[in-house]
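Note that one protein chain of the assembly has been removed; the remaining protein chains are unaltered in position.
Showing subunit A:
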């Protein structure tokens, strides 16, 4: 049986363990590197030994070939398998006869060995031979900062939560590894520029860089930033119609304008304003973040002319979509802010396209016209959007004009409860994820709990269960919605479907539509599977 790993998520709090199947010394591992680029890497491990261990480490309980696993059916867990498999090869004298345990750092090291040196051996491993162990919360300090759980991960590296051990302030740490940066074009250059920019900025609505640390030995760089509980994009993703009430969008937009004003006053053009780059602190203060593609104008530049635009396509203005060689920089941010505001309040994009080329073509082709329903929703709002989405940069509103706009100055009526910040890893209070590490550190002896093991099979079952419940929830809410709005015969069918027994064609299409959402949810759920009920060996 072959394992296909569909994505690599470090958030899954587990260690990977490869055990030998029934007998052979040689194993084959079939691994899919990342979800985005469906590469399949095959590793053949010829050096896998079963050396008897010199001493049995009590932490490692023997597990032979996870017999009851049964084998992962379709999907399989999100795990950095390739590293684990490499581990079997790399760590020859394993602590245990047929088992190799790896922690995050080792996986990183292996990453480097297997990828950078160009290891041509591929391995294949049985899905039932992979066993995960719940990760122990070993405290990790970087300078005076205690590291917590992973908040997110990008091409550059991870973002972890952290806490300043002196003043107990919650923080976020962006961890950049030289190795990963080298793979990205202009990676190191971009990061140096980002740090340089962030150091100059100090404003309520711009994310604050607290500290920069370097670890030459590990080739890592740590950017310590103030902590944000979530981003606007996640909020939208969790909202029923992927939009927020007008008054809520208004409060965020005002803060966005304040932040942008500060950036522009420092001659900085962000170039990538979008909901995903707007974060929120605990007290709902908006913070503009991610200065990866931002540009600072020269002190003696005659105007705001720019030549490069690298932001997200859907938020690009026509002048960039049409590939103009030079364009006015500040107005780029205005356009993206307009798209952002429109997206926050309506859940839609002014321009769409099946693919990036179509999208850019549509953006570049013609002046956007505000739809009639938008005028019905709020005429002043439609006017502002229209002013910000002028195809001609010189006709587009400036920040000063936006400040004087009728809708900007108005206070939209509160029409209901605001959409909330989505729970982080299942904790709706957004508690610090550093706390368990601190507890393990300070009361380690008391908390020596049993090791928890689980297999692919368990993970798959749990995944399926979560996905099913998520789907049921969506169906339920849809049914409830329908029941509220229209009393039609279909409601009864939906109500029946609610119980999860019937799967009418109507439901199926709905589920299909929401399919991606479910998938996304399911993916997230992997990171918070409670393992209490899983089989322990």
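Just so we're on the same page, a residue touches a chain if its C-beta (ideal position, glycine included) is under 8 Å from a C-beta of that chain, and two chains touch if they have at least 3 such contacts; residues count from 1.
Keep in mind that, in the parts below, contacts and distances are computed from a predicted model.
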Given the choices "Eukaryotic translation initiation factor 3 subunit K", "Serine/threonine-protein kinase STE20-like", "Mini-chromosome maintenance complex-binding protein" or "Small ribosomal subunit protein mS29", state the protein name listed in UniProt for the chain not shown.
"Serine/threonine-protein kinase STE20-like"
Considering the complete complex, of A:150, A:197, A:210 or A:229, the missing chain is touched by A:229
Given A:219, A:233 or A:281, the correct residue touching the omitted chain is A:281
Mind pulling the subunit A residues that touch the left-out chain?
146, 163, 165-170, 227, 229, 281-283, 421, 428-432, 435, 438-439, 441-443
